[in-house]
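Our next item is chain A:
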Amino acid sequence: MLVIKGLKARVEDKQILNGIDLTINPGEVHAIMGPNGSGKSTLAHVLSGRPGYEITGGSVTLDGKDLLALSPEDRARAGVFLAFQYPVEIPGVNNTYFLKAALNAVRKSKGEEELDAMDFLELVKAKLKPLKMDESMLQRAVNEGFSGGEKKKNEILQMAVLEPKLGILDETDSGLDIDALKVVADGVNALRGKNRSFLVVTHYQRLLDYIVPDQVHVLAGGKIIKTGGKELALELEEKGYGWLTGEKVNA
Partner candidate 1 sequence: MSTLTTQDLYLSSFSQLQAKLPGQDAAWLKTLRLQALEQFKQTGFPTDELESWKYTNLSLSLLKESFTFDAPASTTAVAAQLKKAGFDTEKAHLMVFVNGQFSKELSSLKTLAKGVAVQNIASALTNETVKAFVGKIALSENRAFTALNAAFFTDGLFIQLEAGKVLDAPVHVVYVSTNAGQATQSHLRNLLVLANDSKANVIEHYWGENVSAYFTNVVTEAALAKGSTLEHMKIGQEDIKGYHIGSLIAQQEEGSHFTARLFSVGGALTRNDIETTLGQKKAECVMEGLYLAKDKQHVDTRTFIDHLSPNCNSTEVFKGVIDDQAVGVFDGRILVRENAQKTDARQSNKNLLLTKEAKVYSKPQLQIYADDVKCSHGSSTGQIDDEALFYLQSRGISREEAKKVLVYAFAGEMVEKIESAYLKPALKKLVDGWMEVS
Partner candidate 2 sequence: MTAKPQEPSVEKVTTEEYKYGFVTDIEADSAPPGLNEDIIRFISHKKKEPKFLLDWRLKAYQQWLKMKTPEWAYVHYPPIDYQDVIYYSAPKAGPKSLAEVDPEVLKTFEKLGVPMEERAMLAGVAVDAVFDSVSVGTTFKKKLGEMGVIFCSFSEAVHEHPELIQQYLGSVVPYNDNFYAALNSAVFTDGSFCYIPKGVRCPMELSTYFRINAAKTGQFERTLLIADEDAYVSYLEGCTAPMRDENQLHAAVVELVALKGAEIKYSTVQNWYPGDKDGKGGIYNFVTKRGACRGDSSKISWTQVETGSAITWKYPSCILQGDNSVGEFYSVAVVNNMQQADTGTKMIHLGKNTKSTIVSKGISAGKGQNTYRGLVRIQPAAENAHNYTQCDSLLMGDKCGAHTVPYIEVKNNTAKVGHEASTSKIGEDQIFYCQQRGLSKEDAVNLIVNGFCKEVFRKLPMEFAVEAQKLLSVSLEGSVG
């Protein structure tokens, strides 16, 4: 489904991705791990089209469609969802309104009918429950004044509503206590299915106890230096990244 070939990217003068090759098939969960500065978050950003990165080589396709040629909103409409490491606050914009506008933009692009307020509310309320989110959150401004945990749950809620083909989780575990982590992981697991894939970017193995990956890739210096099964994560937890990168880096 997602095919990344020789992807290279830089920020200003700094080369960050040095040729990434990665294929994710439908229904698979892949984890990207790596030390700080290895390019994990950059990969997530580049896939979703965040401005500020220059693609210097390679290709990315989603179901054969050239992803890199699309605007960020068209990638989103094509089914790429990025759960932000730092979800952005938008003061004054009601959470429900935002989500409805997003969902209808996605539906419209697929030629589906837009949902009216009543139908939407029903839909979103149903998605709230498993995330243990309070309905009052819908009436608040997007992420404004949300705690770290609330922000991350809100990201998963959005993902549940938008039902993407590919969910990219960018350090979703950062800043979460164990209870919130479980709720978020349960939310993600509930969305796993044979037509939906995930790319889980994380520094720690902890999250992978709850979202069990099919494959684990280790990213260092902008390249995938090792690929393995879920047990690779455990090995990393134990040994750190140093044994792979040849440096003394502790996870």
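As a working rule, a contact is a pair of C-beta atoms (placed from the backbone, for glycine too) under 8 Å apart; a residue touches a chain by one contact, two chains touch by 3 or more; residues count from 1.
The set was built so that all candidates are chains of the complex that A comes from, given by their letters.
The structure displayed is predicted, hence computed values, not measured ones.
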| item | value |
| --- | --- |
| Neighbour of chain A by the touch rule, complex-wide, chosen among 1 or 2 | 2 |
| Sites on chain A touched by candidate 2 in the complex | 48-51, 71-73, 75-77, 81-82, 84, 87-93, 98-99, 101-103, 105-106, 109, 141-142, 158, 162 |
